[in-house]
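Only one protein chain is missing; all other protein chains are in place.
Coming up: chain A.
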Amino acid sequence: METLIGLLVAAPLLGAAVLLCGGRRLDRTGHWIGTVLAAASFVLAAVLFADMLGRQGDERALHQHVFSWIPVGGFQADVAFRLDQLSMTFVLLITGVGTLIHVYSIGYMEHDERRRRFFGYLNLFLAAMLLLVLADNYLLLYAGWEGVGLASYLLIGFWQHKPSAATAAKKAFIVNRVGDIGLSIAIMIMFATFGTFAFGPVLESVGETGEGTATAIGLMLLLAACGKSAQVPLQSWLGDAMEGPTPVSALIHAATMVTAGVYLIVRSGAVFEAAPAAQTTVTVVGAVTLLFGAIVGCAKDDIKKALAGSTMSQIGYMVLAAGLGPVGYAFAIMHLVTHGFFKAGLFLGAGSVMHGMNDEVDMRRYGGLRKYMPVTFATFGLGYLAIIGFPGLSGFFSKDKIIEAAFAKGGTEGWILGGAALLGAAVTAFYMTRVMLMTFFGEERWRNAPAPSPEQPDVEPAARGEYSVPHPHESPKSMTIPMIVLAFGSVFAGFLFSWGDAFVHWLEPVTGFEHGHPPVSALTVTAATVVALVLGAGLAWAQYGRKPVPAVAPRGSLLTRAARRDLLQDDFNHVVLVKPGEYLTRGLVYLDHKVVDGAVNGTAAAVGGLSGRTRRLQNGYARSYAVSMFGGAAILVAATLLMRAV
């Protein structure tokens, strides 16, 4: 069985190699090759899962040592895989959602002449992501970490002929790089302290190294997680990443890659348990981000950017839970999986709407679409109910548990974190209801589309050239079937996971588990969550359901305008990082021109001038040469006589 683990990674990697090297002759069959290999990986994962279920508790983990990667003296880097319950969960999510999105992309990218390349990149992403979650040491994890960053860059910038897409890809890559530095420093500290970076030895001995080292490693890992998972302060790239094709947003920027940070924190749980300061920082980052993303999500008119804000916010929940320690790990992963289902479903729904609306993304030019796209409406609606935590759907079970765990942190901290999570739940209900109402209900604003509003030049009409009234229609089967499957997941996953605490027991051997004890009863927390959700949804209905939605965005309050600009995140980065950077480079260029070049040029000028003067002596007049000869001889004689006399 162990030998199959490597094949999980190998299948999509083979697909990427074949598709990217195969050239144009694969244009007709490329998407099938990619999809079949992704599905093969999923089948393998299912076989391994069945096998794992056949064993008990601690014996479930499998290890595979493939080869020694870099054996140099004390530096032993292996390509080794570990398939335990945590990795298994991720592998099933990645290959499952990945396969569905491959199927969806067949329809979505049908008219794109570079479809083969798109599938090659998708397969590359799957391979890197599987490497990330299957690695048995931090160095191999780092390789996967960089691999998904590369795939993300390639896919965000897939439509590179659009300058906005090319810029967004670069932005994502650079911001991710800041986080990657954190991961590489963490690995270096690990190697310096423990002499190894394999999960087993590092996580076993991190408790004995002292809090300082553990805190340093923990904070660096958190920085890495912030970059990859778009958490404050490295969240600015996720909104722009929506420039990529919608299946990419669903797979990479909602369901899988952006959750890698949560995986890293949960996997390194022992590090954070040894460093309470780092752990508290994780919860703070999570709480801040979940509110930040939710507020941004409320103001965006671009449907994908609203969903991106939501993704940020939901990952904030996961990070918050992961920062709570063994009380929260299982719920972080559970929310991650349910989020993978409903957010991927929501994104695919958004893609389906755009597909039927001439690639229009501005929700103010949607409206009343439910009768034109019944399947999309139903699946999107189920995803919507799941994300806001409607009782009985999957988001309810996972989010409610996280809010409970946050309250169970105890003391003032518990109240603050729990309150933030509860407030986040209300805001989530608000913005998702807003998306829902603006897209599928109300009047059909797309019939007489106005000119783009000057307030938001970033919301470009994707309809090339002049405006044409779109003809909304349901998407083909290849797109609706994945949406239906994901909708099933959104509805039932939470219930299945919570049945007898199945998910918690499943993860317990890897992550450990403690029961949290909230200061108020669990039932009260649940009731409060439901009240928050009703309040949020009601407020959204009052604003967007009862009154007609203006087709041009109103000016809005100060907060709305700030939120439309991602709460001034880019302006902040511009002022704090970009401007000083520019000044620094300008200063360095000035220094280079004036000091370094000045010294070199000055020396040259001095030597040149001196030679010019010296050259005058060589004037070609024999008589002046004779004068110097006589002069020299006279000086010699005078000197000789003088020496004699003395």
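Everything below uses one rule, namely that a residue touches a chain if its C-beta (ideal position, glycine included) is under 8 Å from a C-beta of that chain, and two chains touch if they have at least 3 such contacts; residues count from 1.
We take it that contacts and distances are computed from a predicted model.
> Can you match the unshown chain of the complex to its UniProt protein name from these: "Quinol oxidase subunit 1", "NADH-quinone oxidoreductase subunit K", "Replication initiation control protein YabA" or "Beta sliding clamp"?
The correct option from "Quinol oxidase subunit 1", "NADH-quinone oxidoreductase subunit K", "Replication initiation control protein YabA" or "Beta sliding clamp" is "NADH-quinone oxidoreductase subunit K", the UniProt name of the unshown chain.
> Which of A:Gln56, A:Thr412 or A:Gln618 touches the chain that is not shown?
A:Gln618
> Based on the whole complex, identify which of A:Met1, A:Val47, A:Met188 or A:Ala626 touches the chain you can't see.
Considering the complete complex, A:Ala626 is the one touching the chain left out.
> For chain A, which residues touch the unseen chain?
Counting over the whole complex, chain A touches the hidden chain at residues 615, 618-623, 626-627, 630.
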